[in-house]
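Part of the complex only, each chain left as placed.
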Amino acid sequence: MILTGPEIARERKEGRLVLEPFDKEHIQPNSYNLTLGPTVALYTGEALDTHKANPYTTVTIPENGYVLQPDRIYLGSSVEILGSKHHVPIIRSRSGAARLGLFLHVTADLIDIGSIGQSTFQMHAVQPVRVHAGDRLAQVTFWRVQGEITLYNGKYQGSRGPQPSQIHRDVAEATR
Amino acid sequence: MILTGPEIARERKEGRLVLEPFDKEHIQPNSYNLTLGPTVALYTGEALDTHKANPYTTVTIPENGYVLQPDRIYLGSSVEILGSKHHVPIIRSRSGAARLGLFLHVTADLIDIGSIGQSTFQMHAVQPVRVHAGDRLAQVTFWRVQGEITLYNGKYQGSRGPQPSQIHRDVAEATR
């Protein structure tokens, strides 16, 4: 079951989910709107590899916005710190962003139960699109779980700002 | 909880969800197939901006189909009018369309509870792909909710045909 907007507000009030800062204008019928933070990360090489650390740089979005180009993956993050030890958050675009051809994730939309932090957006533009810090580009939904809960205790816990991929550490861990 | 196909048919019969026109051949184990309508919208400029109205044009799909190019975002719509005041609809591709590299949404797949209309598809092709009006490209699932329901009352209510982004109105509203 997906929580309704009023239920998201109620559960937050009871301390069962985190959404900070909280603005009741962001409550939607089944979700809560998320805002783009001021920093974007992108890889400095063109070719990437799942088995290597891929160097990256970060950019502060200028006041007049920043144009995302179609041939790059950009990592942004939510202004909001979010998560829950009781429900599973899933993020997605708001339709207004998506209808400009702006992906907010690249099929990794689920946040593990117990992971609390700023959410990393995987941003990809089909056509060049100028975005602005503070744009309400995304939304988060919350889903009830069935079964015993084991809280997330992984490498992205407590994230602040966009977090590049750590997938190459899988290999290091497997061959240790 | 996600409704099974037979449950979608049952809930529709009881007036708790809208799927018009309805064809029982479109019922799948956990979803209902949606059909591509005859009109596609695309932006006339190449560079887009979340803070501006982005001009667009509409195209009627010719009888021999229409080729979607990879460097453009196309907005299509379902033939079907759909929605629910009780369940949350979520749309996605049918696997046959996706396996041709055709995105049916750009991470905005959730329809607010209470929003009833033709659904706008955010279409993006990885390789050029010819589509045809009437293709069963998409499917809709329905999800149970928890909590008090506030019905959608937003800017896309009662949509007919593809609806371009209205995200620039966020700024106008914020500075009013």
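Each chain carries a letter (A and B) given by its place in the written order, and its residues are counted from 1.
In this text, a residue touches a chain if its C-beta (ideal position, glycine included) is under 8 Å from a C-beta of that chain, and two chains touch if they have at least 3 such contacts.
Fair warning: this is a prediction, and the values are worked out from it, not measured in the lab.
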Number of copies constituting the complete assembly, 2 shown: 3
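The working rule: only the chains that are shown with their structure count from here on.
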Fitting chain A to chain B on CA atoms, where both chains share a sequence, rotation angle to nearest 5 degrees: 120
Between chain A and chain B, centroid-to-centroid distance (C-alpha), Å: 23
Parts of chain A lying in touch with chain B, wherever the complex brings them together: 1-8, 10, 28-31, 65, 67, 70, 92-105, 109, 126-132, 135-137, 139, 141, 144
Chain B to chain A touching residues, read off their complex: 1, 43, 46-51, 54, 71-73, 75, 88, 105-110, 112-115, 120, 122, 124, 143-152, 156, 163-167, 170
